[in-house]
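All protein chains but one are shown in place.
Per-chain numbering from 1; labels A, B and C assigned in written order.
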Amino acid sequence: MSVSPVESESAGQQKQHHRIEELESVTIRFAGDSGDGMQLAGTQFTNASAVLGNDVSTLPDFPAEIRAPAGTLAGVSGFQVHFSSRDIHTPGDRLNALVAMNPAALKTNLKDLEPNGILIINSDAFGKNDLQKAGYTSNPLEDGSLKNYRVITIPINTLNRQAVAEVKMSPREVDRCKNFFALGVVYWLYERPLEATLRWIREKFAKNPAVMEANTRSLKAGYNYGETAELLPVHYRVPPASIKPGTYRKITGNEALAIGLVSATTLAEIPLVYATYPITPASDILHFLAGMKRYGVRTIQAEDEIAAIGMAIGASFGGAMGVTGSSGPGICLKAEATGLAVMTELPVVIIDVQRGGPSTGLPTKTEQADLLLAMYGRNGECPVAVVAPCSPADCFTMAFEAVRLAIRYMTPVIYLSDGYLANGAEPWRIPKVEDLPRIKVTHPTQPNSNGNGSAKFLPYKRDERLVREWAVPGTPGLEHRIGGLEKEDVTGNVSYDPQNHEHMVRTRAQKIANIANDIPELEVFGPKSGDLLVVGWGGTYGAIVTAVERAQRKGYSVAHAHLRYLNPMPKNTEQVLKSYKKVLVPELNCGQLRLLLRGIYFVDAIGLNKIQGKPFLVSEIEDKIAEILAK
Amino acid sequence: MSVSPVESESAGQQKQHHRIEELESVTIRFAGDSGDGMQLAGTQFTNASAVLGNDVSTLPDFPAEIRAPAGTLAGVSGFQVHFSSRDIHTPGDRLNALVAMNPAALKTNLKDLEPNGILIINSDAFGKNDLQKAGYTSNPLEDGSLKNYRVITIPINTLNRQAVAEVKMSPREVDRCKNFFALGVVYWLYERPLEATLRWIREKFAKNPAVMEANTRSLKAGYNYGETAELLPVHYRVPPASIKPGTYRKITGNEALAIGLVSATTLAEIPLVYATYPITPASDILHFLAGMKRYGVRTIQAEDEIAAIGMAIGASFGGAMGVTGSSGPGICLKAEATGLAVMTELPVVIIDVQRGGPSTGLPTKTEQADLLLAMYGRNGECPVAVVAPCSPADCFTMAFEAVRLAIRYMTPVIYLSDGYLANGAEPWRIPKVEDLPRIKVTHPTQPNSNGNGSAKFLPYKRDERLVREWAVPGTPGLEHRIGGLEKEDVTGNVSYDPQNHEHMVRTRAQKIANIANDIPELEVFGPKSGDLLVVGWGGTYGAIVTAVERAQRKGYSVAHAHLRYLNPMPKNTEQVLKSYKKVLVPELNCGQLRLLLRGIYFVDAIGLNKIQGKPFLVSEIEDKIAEILAK
Amino acid sequence: MSTVSLPTLTAKDLASDQEVRWCPGCGDYSILAQMKKALAGVGIPREKIVFISGIGCSSRFPYYMNTYGMHTIHGRAPTFATGLKVFRPDLSVWVITGDGDGLSIGGNHLIHAIRRNVDIKIILFNNEIYGLTKGQYSPTSRQGTRTKSSPLGSVEHPLRPLSIAIGAEATFVARTIDVDINHLTSILKRASEHKGTAFVEIYQNCKIFNDGVFDYATDKSVKADNTLYLEHGKPLIFGKDRNKGIRLHNLDPEVVTLDGGVSVDDLLIHDERAEEPSLAYLLSRMVYPRFPECMGVFRCIRRPTYEEQVNSQIEETIRTKGKGKLEELFASDDTWVVK
Partner (left out) sequence: MSTVSLPTLTAKDLASDQEVRWCPGCGDYSILAQMKKALAGVGIPREKIVFISGIGCSSRFPYYMNTYGMHTIHGRAPTFATGLKVFRPDLSVWVITGDGDGLSIGGNHLIHAIRRNVDIKIILFNNEIYGLTKGQYSPTSRQGTRTKSSPLGSVEHPLRPLSIAIGAEATFVARTIDVDINHLTSILKRASEHKGTAFVEIYQNCKIFNDGVFDYATDKSVKADNTLYLEHGKPLIFGKDRNKGIRLHNLDPEVVTLDGGVSVDDLLIHDERAEEPSLAYLLSRMVYPRFPECMGVFRCIRRPTYEEQVNSQIEETIRTKGKGKLEELFASDDTWVVK
């Protein structure tokens, strides 16, 4: 197995008079002011690493403010990249290297750098004023507080200005290139080829030759500086990973979700109507889909979240796949209409990109605390299907599944993503279109009964899976009315009959329960029985699988199962849970899945809970496993 | 112990040439068209029975339509009264007597009448047309289908017209009195005194002497007809119950709730602001409170439910007790703002008068299916206190408690009533005002810190119960800002710090958990340990306690515990649950409390679930107890 | 009836098999009857018609029409209608709402549907009361209305539905009355023909909780003096003897009598097609008893509809850039091959 970068030019003129050390994995974070272009630097570094054949996983960290005052702690923006010659699943626990473009970036990020880690600092940004803005009383470059790291100070502003001196640009524009200088240094440090980034610069700035030239020079200058300045006695190589053959791209969770929705509806041959109201971290789904007009996608920016779900349901009533997306506060607002979709038994997909709560909470941070909201956050007995992707690329698969289940079971499906999955990125093996499942949509065209003589359409007549037919307006002879009052079985007329109500409540529940026949069984990674099962859901997958793998390597009898279908859960869930002496449920909340597993399956699950707006570190789960199994 | 009706005139000139039989309890239902005045007849009968010293419990059953076409099944209105010489807790399972004013009323209600039960029928309303409207193909009065009942057919229209012939009124007005004629018959049948009702008529129609006269005559005529026509060989006496001494009144759950809110805030010496949007079955709370202007109550009919809770929270911010009320669909809409109240730690009481769901569901029927919505229906980890009254009169006590806890813990409190409690009535022993607890409200007037020299108010500084202070606008020196973004501990400033977030999430949870120190322990009715514990919550109290009592009399080892505090549950809950071999949880939902008990206390509780928009029959619970204990 | 509906549709064909359950004497009955009559006349096949309502007495309407229908949740009907219409421009979509449903909880959706000019017909049954919840005052109830929730009289200033609609620049705005059956039918037909959001307020009598609030406009003996029927291009004349008119004094309307010095030429001329909505706004502000209340079409202009524009952006993109293939979508970022 070998890697062939799309463009095959060789990686510069490396003189290699430094020692090269081979590493399995590296985690690096680019940190600077919001205006410093750190997201871009991180993205380019990721691409370069992916093209080189590494497995990669990334995580951006945006400031909460749009543009906090330059140089302040609130304005720090970060981008973390984990790249490896092995199969990896998380953006990394601790940093091996940190790029800090200013004191504020240093201050907020240093705690994550490992002892003796590499610390690249733009010394030009450490003036008195800069230090003060970041709340430093003495200069960390001078006061010895960094002595436990391998510090590389570079006067990046100065060097960058020299590098692009010949390009005609304003001083401000010149300084804007400094992220490429820093990037060049890091490319040298980790032996990354420049080609992909140079090409990107050429394409991106095709209309602005000065900027193109400047960025090109900055990147190369940084690279060469690394090489000639002998910044460190060594530099590093992370060889390609052994990855399943195929064509890959890097994908974030929100992108994968958008593409998944479009794929599912394209293959189902029905239009996609995405109605939403902007909210962090779900807005990007709208942005992506708004650009997909060539795929016939209709996006509606509604006046609020209630309107958005109303529009989605209205679209579904007409035969489209209505989808709506939001985050916690907006999901609350969709509860009442979700109930209507349950009662009218129309397909609709409701995306919740979870963020830190409660209330407005921590809008730019991640959390998993809307599971019980998804399960129970509506009046009455109001079951819906709930699915949750487990990685950025899995957002594609589960979006596809959400659409499939919504249509196949005429039901709302809540899709629980989170801020970490939405913005995190990993390589995605592009599927062959012909390998994707087809979703079959049947809109009836004929009455389905001739009870008392004349043909009639009975909107609540069900098939063996308890699913009713999806008759759409415009079909002659199938005129019918649906609504939120309790329906009479079969006819769908309004009914206040007590027995009918009980029957319908149980039928709606059973219909959702039947989905268990239509989804994959719960897979176990590790022994089929043993001392401990670690059960997760959603974006914690990567951290859990890595931790369990390490624990297994240490000889522990531990397995991992990840629930991507939360309502209903896979048929074998109980059996899996009961095959282990103990069950551990790590969650970024106070124990929501744990409550469900205990309540539904009566399994005495233990919780590992973190509510810090941040994903689990692998080590946190590893330690907990060790702690439990030590007892 | 004896009973002294407020008015002490003796009960008419009873000739008593019929045999009188003494009964312990009787359940009767008045049923007729919406226009037939059945609610009024039932209410009067209840009052008469209460004044006589019986224990009473009642349940109205309204049609869903405002005024469905006369004579149709959809238009039937019913009112059930259970009266007894014992302590009773439910409006009765099966009817001993049924008054049916028309065929539709007969058709919809007959199934609830016991074999050989008394069936009083207005035969004047059984014309061909009337029968057809009710869907009868043959006349039940003639086709033998009523042979298993003691049928008393009375041409009520005719007799009533004769009785009031001398009063000058339109034929329509005359016919409107026929409910009083029917009532008179029933008063005779159960030996009720006429005085209370006659007095009510005098007062109510003081300005309309003709109507006053007519109703008086109708009532008396009915009574006399009963006596003289020898309708049955016997009539009945239900002796007074032995009831705790005191002054009593009849009260519905919604009335008790309104009075409870006013009492609590009056004693706390803060204004009550009730902001709401009308919805069945919660609207009456607004109607009651809107009439309480003498108590300084401000009611706001908001533009929607979101506005209503916003107004309530705004009022609380200013130092009032903000209360909002709704039913399921409206409670959904309040979720987002409830989260804000959790984050800002302001007191607010949120009343959910539950009705049949999901969606618009069965608006006039009862259900208990919003418990998990109350617990979890918000984004993020968002704990609130949850309480639930267990009987109409208990609505007073728990409303008082809701206000007390909201203020004492600076938290939203969700109060779960239901359609059955809201409209059902029972006698309420009027408390002495001086016996009611005082709720202490302290608004600080001084800064609470002088950290770095100057005095400062720290809005999120907490006391030992973890409760922050309630500083209100207008207080000099305590100016502060609160909001929905995560707060820094102590200062309340916006904070995105991970550790602080975890700390605050856990602190908010612990604050709610601390309430357990401030509420009564869970009481057990029956043996302190044994074979079976029946655990209920909310309006099922009466049915459960009656069933358990009967089972105990049969010798079963069974006890009953009723949760009026659902979050947190009383401190001894786990210990109580674990003192019995089995636990049964009867609920008018699919098992919501059951899930909590299993999930939280890891108790393998069994469910008894009914979802018919109707309360439990005592026998249903009794049978289930027997079934479980037979195993 | 066979499954093919042709313009031979009669009002009876439009009745569903459900028993109508409004109170006897409710104004909703007349509106239902006139709607069937109007739709029978416009030649749209039954299966192409969709009624979408919120919650309220009025919102039961869809159950009684043998068309497609959806009885949704309180206040949100316009949103369902918008989602449906966006990709189903072939359908005739009607929203049925009440003064509570449409203007209290649902006021915002109303404004936004109007602003977008989605091609839907919004029919607001204004009975100045909450009927279904048994009689609380509504946002259109006159100040001082005594109800269960306002025992001493409501203190809130009522909204004028048409002023709100015009504030949001509705392209079609009209008013009519439940009992004026010919006028009602003709207004419903005109709404049906309008391309864009049509907003129609119907004065509707609630027999049970607000009986008679519109007597001034329906009672034979006085209605001619209290209402003014608008006609495009015609002067504003009204009155039993048609001798009264509306003149403009600065920007204030003024009731004048046509004898004496004032002639028809002095009167305001109605122009439903005026680009600027100020005239329509001014007419919507005329309130009994100071003025006769206007009936008819206040405004009717053409502006591109929301769905026309949304769909034309899509068609135009596909026309110029080609229909998208999934393969391209998947490869919409840098790709690399692992062998």
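Operating definition for what follows: a residue touches a chain if its C-beta (ideal position, glycine included) is under 8 Å from a C-beta of that chain, and two chains touch if they have at least 3 such contacts.
All of these numbers come straight from a predicted model, not from anything done at the bench.
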Check: shown chains touched by the absent chain are A, B, C
Touch assignment to the omitted chain, from C:L132, C:L279 or C:L326, lands on C:L279
The listed residue (B:G135, B:P437, B:G483 or B:P520) that touches the chain absent from the view is B:G483
Among listed residues B:A196, B:C390 or B:I512, the absent chain is touched only by B:A196
Contact with the hidden chain, among A:R161, A:K293 or A:K334, goes to A:K293
By the document's definition of touch, the residue of A:T72, A:N157 or A:S619 touching the omitted chain is A:T72
Missing-chain contacts on chain B, rising order, are 1-6, 47, 50-51, 53, 196, 200, 243-251, 255, 259, 262-263, 266-267, 271, 273, 275, 292-298, 300, 302-304, 306-320, 322, 336-337, 339-340, 344, 430-431, 433, 473-485, 493-494
Residues of chain C touching the missing chain are 104-108, 111-112, 115-117, 139, 152, 155-160, 163-164, 166-169, 248, 250-252, 274, 276-279, 281-282, 285, 303-304, 306, 309-310, 313, 317
Chain A residues touching the chain left out here are 65-70, 72, 74, 277-280, 283, 286-287, 290-291, 293, 299, 301, 303-305, 329, 359-360
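Throughout what follows, only the chains that are shown with their structure count from here on.
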Cα centre of chain A to Cα centre of chain B, whole Å, reads 47
So, in whole Å, the Cα centroid of chain B is separated from that of chain C by 40
CA centroids of chain A and chain C: separation to the nearest Å works out as 44
Each of the following residues of chain A touches two or more other chains, namely 336, 339-340, 344, 483-485
Going by residue number, chain C touches two or more other chains at 55, 71, 73
